[in-house]
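Every protein chain of the complex appears in place save one, which is left out.
Letters A and B name the chains as they come in the text, with residue numbers starting at 1 for each one.
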Amino acid sequence: MSLTADEVKKIAFLARLSIQEENIQTYADNLSGILDLVAQMDAVDTDSVTPMAHPQDVSQRLRADVVTETNQREKFQQNSPAIEDGLFLVPKVIE
Amino acid sequence: MHNKSLTELSAALASGDLSSVELTHYFLDRIDQYDGDINSFVTVTSEQALAMAKQADEQIAAGQAGKLTGIPIGQKDIFCTEGVRTACGSKMLDNFIAPYNATVIDKLGAAGMPMLGKLNMDEFAMGSSNETSFYGAVKNPWDLDRIPGGSSGGSAAAVAARLTPVATATDTGGSIRQPASMCGLTGIKPTYGRVSRWGMIAFASSLDQAGVLARSAEDCALVLGEMAGFDEKDSTSVDRDVPDYTADLAEPLKGLKVGLPKEYFGEGLDSAVEKNIQDAIEEYKKLGAEMVEISLPNTHLAIPAYYVIAPAECSSNLSRFDGVRYGYRCEDPKDLTDMYERSRGEAFGSEVKNRIMIGAYTLSAGYYDAYYLKAQKIRRLISDDFKAAFEKVDVIMGPTSPVTAFKLGEKKDDPVSMYLSDIYTIALNLAGLPGMSIPAGQVEGLPVGLQIIGNYFEESKLLNVAHQFQQATDWHTQSPADYQ
Partner (left out) sequence: MAWETVIGLEIHAQLSTQSKLFSGAPIAYGAEPNTQACAVDLALPGVLPVLNEEAVRMAVKFGLALDAIVPSRSVFARKNYFYPDLPQGYQISQFDLPVVDKGYLDITLENGETKRVGVTRAHLEQDAGKSLHEDYQGQTGIDLNRAGTPLIEIVSEPEMSNAKEAVAYMKKIHALVQYLEICDGNMAEGSFRCDANVSVRPVGQEEFGTRAEIKNLNSFRFVERAINFEVERQIDLIEAGGSVVQETRLYDPDKHETRSMRSKEEANDYRYFPCPDLLPVDISDEFLEEVRKTLPELPDAKKQRFMDELGLSEKDASELSASRAIAEYFEEVAKGSGEAKLSANWVMGELSAQLNREDKGIEDSPVSAEMLTVLIQRISDNTISGKIAKDIFVDMWTGEGDVDSIIDKKGLKQITDTGAIESMIQEVIDNNPNQVEQFRAGKEKLIGFFVGQVMKASKGKANPAQVNEILMKLLKG
């Protein structure tokens, strides 16, 4: 399996990663190599196998509907790159 | 002092021969003296450590001490520590002061263990050599030209160089066991769900599990006992009592059935490493263990399945790093998309990008069944292999890594060859089983690790099996020449 530069660009956009033009080929090679490694799975017939999403076959525990959290805005926003009036600021969102 | 076991340190603290403040100073001094070369700590929290040590001394004086009260510990920088930078090896979080504590940090704090600092690691735990860290590679104390293993390379190097008595670590595909092997340490990755993941920055949520890097099975048992336990904040945490992991250490191994998977002794395994493993197996026979050849027929599929599942989960888990609420934001974004792309593009290293992109690709429309669903089915086959094996044997043994520590830079630019070094460790994470690596020999002065795999929640058995070997051999007491 070999990914083209265009495919890499598409994936990079899907994952919102800027990639320098000169590095695209390296990524294409890396990703293609990983996909080749992964392709070994194709040789196995898994039609009758149930997929396994979790190591343990247990079910979700449910939490009582109780408010346990208090306002910690100030503390949480100490790490924030841009704040005004308690809002996180981002470049203008166009709908 | 720095070669004393946790039990010995505990006794010294209890008798009053030693104070926690003295002990903490001692290790802080060693970090100061030696870590310049090794680069195992990314943040040293001297003040906080000494304050905790002082408190521990008060508890000891008041007769309120637990077994580990006053013994310092290093924390992998993947665990959120309130008020202390938690960067996870990434430029993305270089400015991130965690506003809360991971459950592991709270528990070890409650056990009275002063935190010496935060330990270097591969970026977001993605790596097997600790070369992907934003804070630079960690050097192996056994040979500074070599890698310590990864992703818990900082934890391993710090314990190996005796810069901390013990350290926390995490393991998604071998990140505790492989560095333990390469640095001559004892490491345990418990059963998935045994230790809370709350506050542990996620790489691949269904595979990540926290554990311990230490110098002996006994030390591992003591610390794991404090870390483990149910946590209502983690839905995948298992509600099950934590046994006293030291209780069964002394059990004799007579009649122990040990499975030796033929797939773990084939092509790719360095012959000198294999020789050491065979010697260790002989040692176990002397201890009364019975060897059984077994087969784990889908072993060769573990890496392929892992490199679909782990990247898929990571690509989604790392989407939160978007420059909006915390973490790195690029300069002067021209619009929203530019902010996302450049913040992430500039702050993530290339290995993290490889994995995010593989994950995004394999989950994308049209590929899901061929990759992700297929990998989940393979995961089932691998897990079933182990289930069948554990009907016949008590534990499984083999090499932890096919090779000893390799040279810095040797595999850095070839991700696939790097991935292959985790061939024996990855399957356990897919199955969720507990595993250990213990020192079992050396090749040209570099440590070799023996991997011991147990059935679900049989950490006590694993620790017992490891401890008995360590009672009969002294590989685990050996330390790198420059740090003795």
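Everything that follows uses one rule, which is that a contact is a pair of C-beta atoms (placed from the backbone, for glycine too) under 8 Å apart; a residue touches a chain by one contact, two chains touch by 3 or more.
Every value quoted in this text rests on a predicted model; they were computed, and no experiment measured them.
Asker: Thinking of the whole complex, not just what is shown, which of B:Y135, B:W198 or B:Y264 touches the missing chain?
Answerer: The one listed residue touching the chain not shown is B:W198.
Asker: Which is it among B:S40, B:S181 or B:S206 that touches the chain not included here?
Answerer: B:S206
Asker: Which residue from B:N95, B:S235 or B:Q278 sits in contact with the chain not drawn here?
Answerer: Touches the omitted chain: B:S235.
Asker: Hey, which of B:A102, B:M182 or B:A305 is the one touching the hidden chain?
Answerer: B:A102
Asker: Tell me where the left-out chain touches subunit B, residue by residue.
Answerer: Output for subunit B: 79-80, 86, 88, 93, 96, 98-100, 102, 197-202, 204-206, 232-236, 312-313, 315-316, 318-322, 324-326, 336, 340, 360, 363-365, 368, 372.
Asker: For subunit A, which positions touch the chain that isn't shown here?
Answerer: For subunit A, the residues touching the absent chain are 14, 16, 53-54, 56, 58-69, 71-73, 76-77, 82, 84-95.
Rule of thumb we're sticking to: only the chains that are shown with their structure count from here on.
Asker: Just curious, how far off is subunit B from subunit A if you go by their C-alpha centres, in Å?
Answerer: 23
Asker: What part of subunit A is in contact with subunit B in the complex they form?
Answerer: Residues of subunit A touching subunit B: 3, 8, 11-19, 23, 26-27, 30-31, 33-42, 44, 46, 49-56, 58, 60-61, 63, 72, 75-76, 78-82, 88, 90-94.
Asker: For a test of understanding, state which residues of subunit B touch subunit A in their complex under the given definition.
Answerer: Spelled out, the residues of subunit B in touch with subunit A are 95-97, 99, 191-193, 206, 232, 235-236, 238-239, 298, 300-301, 303-305, 307-308, 311, 315, 322-327, 329, 333-342, 344-346, 348, 350, 353-354, 356-362, 364, 370-371, 373-381, 383, 414-416, 419, 430-433, 456.
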